[in-house]
Every structure is written in structure tokens, then in C-alpha cells.
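Note that one protein chain is taken out, while the other chains of the complex remain in position.
So that you can tell them apart, the chains are marked A and B in the order they are listed, and the count of residues begins at 1 in each.
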Amino acid sequence: MIENNVREHKPPWVVVLKKLSKNKLGLMGTALILCLIFIAITAPFLEPYSYKEQHIEIMNEPPSLSHFMGTDDFGRDVLSRVIRGARISFVVGVLSVGISVFIGVIVGAIAGFYGGVVDLALTTIADLTWAMPAILIALLLVAIIGTGLESVVVAIGLSYWAQYARLIRGQILSLKSAVFIEATKSLGASDMVILFKHLIPNSIGPVIVAATIGIGNAIVLEATLGFLGMGAQPPTPSWGAMMSNGTAYLFISPWVILFPGLAMMLTVLGFNLFGDALIDLLDVKNKESN
Amino acid sequence: MTFLKVSDLEVEFCVDKKKITPIEQVSFEMKKGEVLGMVGETGSGKSLTAHAIMGLSSLVGGKIRGRVQFGDKDLLSLSEREMQSIRGSQIAFIPQNPMTSLDPVYRVGDQIVEGLYKHRKISKRAAKLKALEIMEKLQIPKANHVFQQYPHQLSGGLKQRIVIAIGLCTSPQLLIADEPTTALDVTVQAQIMRLFLKMTKDKGIGLLLITHDLGVIAQVSDKIAVMYAGNIVEFGPIKTVFNTPHHPYTKALLNCIPTIGMKKGTLDAIYGNVPTVGNYPPGCRYQPRCPDRFAPCGTIVPKMTKLAEDTRVACHKYNGSKD
Partner (left out) sequence: MEKFLEINDLSVSFGVRGGLFLRKIGTIKAVNNACFSIDKGEIVGVVGESGCGKSTLARLILRLVEPDDGSVSFNGTDLLKMSKKEMRWQRRHMQMVFQDPYSAMDPLYTIYRSLCEPFQIQRIKLTKGEQRKKVDALLELVGLNSDHGFAYPHELSGGQKQRADIARALALNPQFVILDEPTAALDVSVQAQIIKLLEELRERLNLTFLFISHDLSLVSYFCDRVIVMYLGRIVENISADLIGKTPYHPYTKALIESIFKTDPGEKKLVAPLEGEVPSPFNLPSGCVFAARCNDAQKLCREKLPVLENTGNGGQVACHFPLIPLADPIG
């Protein structure tokens, strides 16, 4: 009577890596993100010059062998500033998305799980935030808590949470009547166990995908705020602030605006490609080939 | 003249550059007006066999080989266009899930008439009258009213009757029904199966009934084909196979079914699982689960052996002995 044959079984990470190796665009995205992380971590060692030292004598110099990306209007090395800017962008992107995902998941999960009036109240708040342009909220918040990198992070975090809340609420609504949830309930599990150990892990996939793409968006929003002069304060190099300064000299020294722009484009591209690949990767349940 | 003769039907897929054959060496024949029950568990390839016979290669998704002789034609050598005209008019198919096989955006009446329209050149009015006549024969109450309704307005049993009406309206010679009553409650299943059988018998339609339910087959069919892991392992008249099953799988399968009044603890089970497609064992595919296996079973694929007129079995136990 005993069935001894176990079907061939692979740990999920093996399946994920195997799938990723077949997805060229996904690999490219991964490589771009890994590059960004590497640059962000090792920035102080990679910079050929100091990012803040000013050399008026080499103001607005075009790219050359000694300065690959040229220099800006204060004679600072653009390459060094782009490298240091990667750190700022990455930190802002990850932290602010972290905040939005945290708020979004808690609010969305509670709304979906408890339903009724709780759901109605939370969904209304989420919808209201969602209806306001993110940049407007960010501007408002920056105006209230003041400029600076921290307030930018909080501002971006508070303006993007609604989309994660909606995503996870929908997932939980459809999962909450699943048989394995009922099975866990019949073992005597509390609401918290059901919510945090089963419902959220099973519905987090789409949120991770959205968050990855969201990091790209957050980096752009940070740049926008920086461009408007509300982000990192000089001399901290943020890509947005660099581009903002560069506009004044657009026709004299276009490299000042070009290279931070390129860096940002590649970063956003990396997160988007990786996010798209994740949609496929996170679906571990569907066997890699049938 | 042969009515339907399937010989060495085989379907081949390519998965990850590996060739797999989910059905192999499927051979059987049907006489006109006969009911053949095809039974097997999940993964035995019974639905795939039906699709292959109909030449529905898009549903099969692989290469179909062998011969399917229907009347004087070999269905597998026909072009898709010729096959299409045969499919609607001479062979009809009742799919596995009646609940989803009706198009939700058309009235059920129009869906019945559509088949008639396509293959018989008759007027709209005549087609409707014919459809209503069939619906009444299938005991659909208020046929005129139901004709105007959409599928979601009907109960499961009614939807099933509509699907059967679609199959029957062009008066096909062969009807292939894939688990036609599985989704229904027992009392409704009893009604519909009876009606279904009466209609096919009255019109002399040959019925290939595919099901996992041995009870339905015992009550309905004239002959039975038992499928296991893509092969037919036993074929014969219903009484012979049920009363004196030869293949160890058929025997075991019959002992797996509980009946009312059966003594407790007397139910038998079959060890292990049906092998999945592509993971078939060498030799006889039933051999790892078979209590009677002996030397040749693990290496040589058993051939169909004729035991009597119309009775065949694919098992090494009966190889050579001609009684």
C-alpha cells in the first residue's frame, strides 16, 4: 500500500536560478542592479577624486583621460559625483520603497483579512492617497518636515504605499477562503499566525515585483525632488540635483547633465527588467517545465 | 463493412527534446450502434485517445500515428477541412466539462441550431423545430422557453442535456462522450445516462463512452476497453470482462470499488500510483504494481493476445496459451 516514489524534488532557489539563467533580459537587469549595489557600497574606494573638492581652475572641462566624465561648474569630477550619487539613489530608493511596502502590506492585509468597515475605511484612505499625484504629496511633506535626504525618503515612502496596499488586499481576499487557510484555522491558529505565516507570504509575490519596479520610480522621484532643490543638500551629490545644476550650462557642458541622466536611466532599466523577470521567477509552484 | 476500427494509435510529444508517447498501441473496434465503454484512471490516456480519434490535433498537441478507419475512410489521412465536415455531421463529441463547453454569450437554442445549420442545408425555422424536438426527447421542460435562455440561467443537469442535444442534433453515426455525467449529482446522473442511452439506441448511434466510473460502464455498455498508462490492457464484451476479468489490473480495479452491503475490511487496493507520462517503467507498464508479475514482465512489453472472439488481453500470463 505504501507509495515510496517521491517525485524528483528541487529546492525553490534552484528552480529560481534555473529559470533566471534562461531569461536574458532578467539576467541583464540582475547584472545592472548588482553593479549598482557594488558601486553604492564601495563608492569611497571607487571615486578617483573627492566628490566635493572644488577646483575652479578646471571648471566645466569636457571628458578627458584624467576626468572620464568631465568636471562641473565647480571643477568637481563628475565621475566621482555620479559614483557617490549611486549610493544616495540606492539608499533613497530602497528605504523609501521599504517604508511604502511596510505600510502598504500591513494596511492592505488588515483590510483584506478583516473586511467590513475596517476594509472600507482603510481602502478609502488608500484610494485618497492614490488619487493624489505622488509628487504633490512629497512636496507637501517636504514643505512640512523640511528639506533633506531623510524627509525625501519619508515623503516618497508615504506617497507610494497605496499601490502595495491595494495589491496585497486583492491577493488576500482571494486567498482567505483557500482550503489550507481553513486547515490552519482548524488546528487552532490565531488570526496573527494565519495572516503573517500563511496569507502574507502567499500573497507577497506581486508586491515584490511591484516594489522592484517601484525602486526605479522612487529613484526618479528623488531626482525630481532634487531637481526642484528639495532633496539632498549640496554638496551631497544626488543625480537629480546634479542634473538640475547642469541645466544652467546645458549648452556649454552637456556632460554634466548627460552622465547622471545615463546612470539613472540604466538603474531604472535594471530594476524594471529584474521586476519583469521576477513575475515569472516567483511562480515557483508552476514547475519549470511540464 | 467496418464501422470504426482503430489500429496502433499512437501520440507522440516532444518535451525538452525528449520524445514521450502518452498513448501507444491502442487498437479496438466498434460495430454500428454499439456502446463501447473506455475506462481508466487519471493519466491513463483515455481522453487523449478520444481527441486523437477525432483528429483534434490542437487538443492533442502532438503527432498522431496509426490508423483510424471510420466506414471506408482513414480519418488520420484526411485533410483538416474534410475532417471538419465529418466532425460536425458524422462524428459528434461531448466534452468533459459541460459546465464550460457552452458559450456564455449565446442563447442555448442558437448553439444547438448552429451545428444543424452548418452541416445540413435547412432553413432556420426547420432547424429550430428539429432542435426543439430533440430537446423535448431529452425531457427538457418548457423547451421553447429554455431555447431562449443563456447557459448561466440553467441548472447543471439542464446544461448537460443541452450539450447532449448539440451532440445529437446532426444525427451523427458515432458519438464520443468524455465523462459526460461526472460533474452531476447521482440522482441527475441516473436520469441523464438513461435518456442518453435511449436516444443513442433508438437512433442506432455508436457510442464511445469514456469514463472512470466502472458502474456506469457496467450498466450502459456492450463492450469495454480498459486502459492503463496509455495502453489498452483488456478488451471484451462487458459480461466477460466483469465476470471473468483476465488482466490483473482489471481484476484489481474491480475489487477497489466499494458496494452497498460489502463486508467491512474486504476492500482491496492497488499498490502504488499510476505512472506519470514519460516515466513509464520498462516492459509491462503495470508490472511494478502487479502481484502476479514474473520474469518477462519487467523487460518485454506484452502484446495483445486474443483469448476468444472479441476478447483480448495484454498480459504475459496469457501469452502462448491459446485457450
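The definition used in the following text is that a contact is a pair of C-beta atoms (placed from the backbone, for glycine too) under 8 Å apart; a residue touches a chain by one contact, two chains touch by 3 or more.
Computed from a prediction, not measured in an experiment: that's the story for all the values here.
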Chains in view touching the one left out: A, B
Residue among B:I20, B:M99 or B:V274 that touches the chain left out of view: B:V274
Full-complex contact with the absent chain, from B:G62, B:G157, B:G206 or B:G283: B:G157
Absent-chain contact - pick from A:F38, A:F102 or A:F180: A:F180
Contact residue for the chain not shown (choose from B:Q84, B:S101, B:Q149 or B:Q191): B:Q191
Residues of subunit A (touch criterion as defined above) contacting the omitted chain: 1-4, 6-9, 12, 178-180, 182-190, 193, 198, 201-202, 285, 287
Touch residues of subunit B, complete complex, unshown partner: 41-42, 155-158, 185-191, 193-195, 197, 212-216, 218-220, 238-239, 242-243, 252-254, 256-262, 264-265, 267-270, 273-274
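Assume only the chains that are shown with their structure count from here on.
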Computed distance of Cα centres, subunit B from subunit A, in Å: 54
